[in-house]
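Okay, so here's the structure we're looking at.
The complex appears here without one of its protein chains, the remainder shown in place.
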Amino acid sequence: MAGNSFGKLFKLTTFGESHGQAIGGIIDGCPAGIKLDLEKIQTELNRRKPGQSAIVTQRKEPDTVEFYSGTFEGETTGTPIGFVIKNANQKSKDYSHIKDTYRPSHADYTYDEKYGVRDYRGGGRSSARETACRVVAGAVAKQFLKDIQFNAYTASVGKIELDKNIKELDFSLIETNAVRCPDPASAEKMEDYIKQIRKEGDTVGGTVQCVIRNMPKGLGEPVFDKLHAELGKAMLSINAVKGFEYGSGFEGTKMKGSEHNDLFNEDGSTKTNLSGGIQGGISNGMDIYFNVAFKPVATIMQKQETINKQGENVEMQGKGRHDPCVVPRAVPIVEAMAALVIADYLLQNKSSKI
Amino acid sequence: MAGNSFGKLFKLTTFGESHGQAIGGIIDGCPAGIKLDLEKIQTELNRRKPGQSAIVTQRKEPDTVEFYSGTFEGETTGTPIGFVIKNANQKSKDYSHIKDTYRPSHADYTYDEKYGVRDYRGGGRSSARETACRVVAGAVAKQFLKDIQFNAYTASVGKIELDKNIKELDFSLIETNAVRCPDPASAEKMEDYIKQIRKEGDTVGGTVQCVIRNMPKGLGEPVFDKLHAELGKAMLSINAVKGFEYGSGFEGTKMKGSEHNDLFNEDGSTKTNLSGGIQGGISNGMDIYFNVAFKPVATIMQKQETINKQGENVEMQGKGRHDPCVVPRAVPIVEAMAALVIADYLLQNKSSKI
Amino acid sequence: MAGNSFGKLFKLTTFGESHGQAIGGIIDGCPAGIKLDLEKIQTELNRRKPGQSAIVTQRKEPDTVEFYSGTFEGETTGTPIGFVIKNANQKSKDYSHIKDTYRPSHADYTYDEKYGVRDYRGGGRSSARETACRVVAGAVAKQFLKDIQFNAYTASVGKIELDKNIKELDFSLIETNAVRCPDPASAEKMEDYIKQIRKEGDTVGGTVQCVIRNMPKGLGEPVFDKLHAELGKAMLSINAVKGFEYGSGFEGTKMKGSEHNDLFNEDGSTKTNLSGGIQGGISNGMDIYFNVAFKPVATIMQKQETINKQGENVEMQGKGRHDPCVVPRAVPIVEAMAALVIADYLLQNKSSKI
Partner (left out) sequence: MAGNSFGKLFKLTTFGESHGQAIGGIIDGCPAGIKLDLEKIQTELNRRKPGQSAIVTQRKEPDTVEFYSGTFEGETTGTPIGFVIKNANQKSKDYSHIKDTYRPSHADYTYDEKYGVRDYRGGGRSSARETACRVVAGAVAKQFLKDIQFNAYTASVGKIELDKNIKELDFSLIETNAVRCPDPASAEKMEDYIKQIRKEGDTVGGTVQCVIRNMPKGLGEPVFDKLHAELGKAMLSINAVKGFEYGSGFEGTKMKGSEHNDLFNEDGSTKTNLSGGIQGGISNGMDIYFNVAFKPVATIMQKQETINKQGENVEMQGKGRHDPCVVPRAVPIVEAMAALVIADYLLQNKSSKI
């Protein structure tokens, strides 16, 4: 139960600390017969990579994924896909200052409480570096789900919001700017704001929105494993996430039933989609959309009071190269987790009727 | 994987349609040696019961739980606890009008897509009646967790919000009003609003907030099974839920790191608690708090256009006795699911170190 | 993990002590659209029932199964099937003599060591009464697997063996005698021997053989979840089982590869079947066959030395009505567990290729 696996039939298990020798994972349950384009997987991984633009951490990590098993002559064989991403820079020189110190709003204190021991270098297992493995597995899932489209993008940075309806958005613009916002005007404001925040030695939060198109009907399990419940868990398991809402979300709580109900067209589609593509926990074929809230990164380049292992007050200041805002690099992670969820439910659904 | 189980070590599996003979469940993994007060469990169940006040559905369902196993001489034995709640009123006369009709924003259409067949009486398995079993299991979990306090309450109904800080609230007032809001002034406004909505034949959404006190440190598993990820899944699995946020939540995305970080006191507690009692997915001993968004009930007493199985346009109108707002009866369900999550992680945590 | 569930996609969870109010279970994951013949299920249950013949326990237990959910108009709906078997005779008068006494080779001592508390009446949860629930679920699985035939029968009682090759057996004779042996001559000897053993106040062991015909190819998962590994676990989980072998089994260890290999026919079938229908953990379409070893029942009607909770030597003697040989009633349990395993793997296999 140690919590390093995700999914039931399409299952990812990951390992690795940020400053160990390598991180990696095993994808178990990927069906046989899928042609895998390995370059596409590396491309997805590059979207998450440090150093890719001026508004993310400037750490140098090549993040090259090596596949060790599970494919033969370019095709999946149904056996587990093992992969490894070597850690380029394992020297721990930058982390001696946090060896005995608990960084505020990090996982240092809680890991020590839970395990009694901790790899303090770069956050160890609690580092967001682990999410690189999710992106690899998500990229494999996407190739399995080839007709289903996953479009995540930055919907807000701090108080700057993408103020457009989903229908107005052109998803082909997402990768045209460093902040990954499909609205160029908003993107520019967000980017400027992130740069300003970084100058202050501070950080800021934001939200990612994700739209899943071409969804098959009938995915999701009733009661505890509702499709949106698992999507919610998937998103909340990403570092720094504080909230999840789908369809009408928190705004929907203010509406009346007569306003909120999605009336049917004759073909079973609905005139509105406040349900967010899921009814009773099961996909209805309409677009799924949801929002994910990311808090501001806890590591700031300003002095902060904190305590050490001995419970003494000490002062600390972030060192090294950190993201002023996690949201642009979180976009591919959100997509990856969404793809893992949908892949798993697609396989699960094969046993729902004879 | 059919999704009718929740939890790994403290596990609930439920069965039952709203208009079958009975609903029930099995609690597996409850440790031996817990004195069980069965009346307290029934009391919890009564908090969820239809007909308990003027602002909830007036259906008559006694909802009496019978325990069949797992205890001996008043104590749990470590063996599975089987229980059953008989369905009082199994006659289906009220449901003939929906036999072939898909109610808007219900699970009728998606169940048919998934299974090809469906018990259409009262929503069948998709009925919120299933949550009665969760309340039973949650009440058992609470007795196992006796020092940990679960306080859920209505935080908003439509646009009427409980406008007080958690610290100002007196949780002993929650059960003093039908709407289950610890602030009597807000409660009155909410109650009036629900009555008005009901007169309109309409429904309205709302939010439940939950505060967990006396939390042990170290609960939660890193990476995929973070404590808040599982809490989120638990809440999102409740009927009508559209969103979940904990700690600073969606509001926290607008903050800077320098504002958001929770600085430590010397004893490891924190001066602020925007983390919501969870850091890196693991409890830090501070209060856990979170919000759950409920959409307006889909069944309204107004005429609506819809379609039938044949894809023809038909008109329908809700019959029978339904909740104008699900939130007051959802309060004990939120508490129950929270207790199930914490019980499970308490057991899981026993294997984190030697 | 409390071990009261079996299966992953076609999953049974059971509850109930022998002297509680009821035993029962939940079958989760049975696909929608299966016509269920409830009488056939009761018939299977009757094959396991006490009092059915002169050579089994003479206890009176009606063992009537009641279904509470999961079917609608005679068909499964894909939702969980909840069922209950009431315990007819819950009076505990016969068990006061074992309240503080540990019966030799029973589970009394180990349950106390594990849980610190125990329902001592009739073995509580460790009673073979629990297997009634397995027979119910297995009977449902059989109806799902309608073309696959499960034939279990008594292959030995003590040293009396059914000395015929599987191919010579006429399975239609299994139910023609009380001992459930398809060879009438052997059956008579076995029955006489069991009667003699009972007169001595003693018990005896035996073996059950099971043959599965019309197996689909490709069932079983590689590596840890090989088809025979799960069949083995299923059988070893039945009360009193001490061993499992399939295909050539323990005898096969004495053979050479040149004798043991099953050569192919052109259609993929094999000329011999020492593999027992499974190669590399995956079914090859040939008949699956295996043997299950049952030890002699531990409760004997003779005086035995033992100890009590206080570690004092005491003398005890079995009371009541017990089976002199468990094998005849174990036959339907073996079939049921085999059916549960095959049903689960049939569903799992749906996700092995695109």
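Think of it as A, B and C in the order they're written, each chain with its own count starting at 1.
Just so it is clear, a residue touches a chain if its C-beta (ideal position, glycine included) is under 8 Å from a C-beta of that chain, and two chains touch if they have at least 3 such contacts.
Since we're looking at a predicted model, the values are computed, not measured.
When the full complex is examined, the chain removed from view is found to touch A, B, C.
Within the whole complex, the absent chain has one touching residue among C:F72, C:Y102 or C:Y153, and that is C:Y102. Set against the missing chain, the residues C:F83, C:Y111 or C:F150 yield one that touches it, C:Y111.
Considering A:L45, A:V65, A:V84 or A:A152, the position touching the chain not shown turns out to be A:V84 (whole complex).
The chain not shown here is touched by just one of A:L9, A:I148, A:I307 or A:V326, and that residue is A:L9.
By the touch definition given at the top, chain B reaches the unshown chain through residues 1, 9, 29, 31-34, 78-79, 144, 222, 347, 350-354. One chain is missing from the display, and on chain C it is touched by residues 1-6, 8-9, 14, 102, 104-107, 109-111, 113-117, 125-126, 130, 156, 158-159, 197, 200, 202-207, 217-218, 220-226, 228-230, 232-234, 236-237, 242-250, 252-268, 270, 274-276, 278-285, 291, 293-300, 302, 304-307, 311-313, 348-349, 351-353. Against the chain not shown here, chain A presents residues 1-5, 8-9, 11, 13-17, 20-26, 28-29, 32-33, 66-70, 72, 75, 77-82, 84, 114-119, 124-125.
Here is the rule we go by: only the chains that are shown with their structure count from here on.
Taken as a graph of touching chains, this assembly is fully connected, with contact between every pair of chains. In this assembly, the C-alpha centroid of chain A lies 26 Å from the C-alpha centroid of chain B.
The set of chain B residues touching two or more other chains comprises 1-2, 4-5, 8-9, 14, 114-117, 125.
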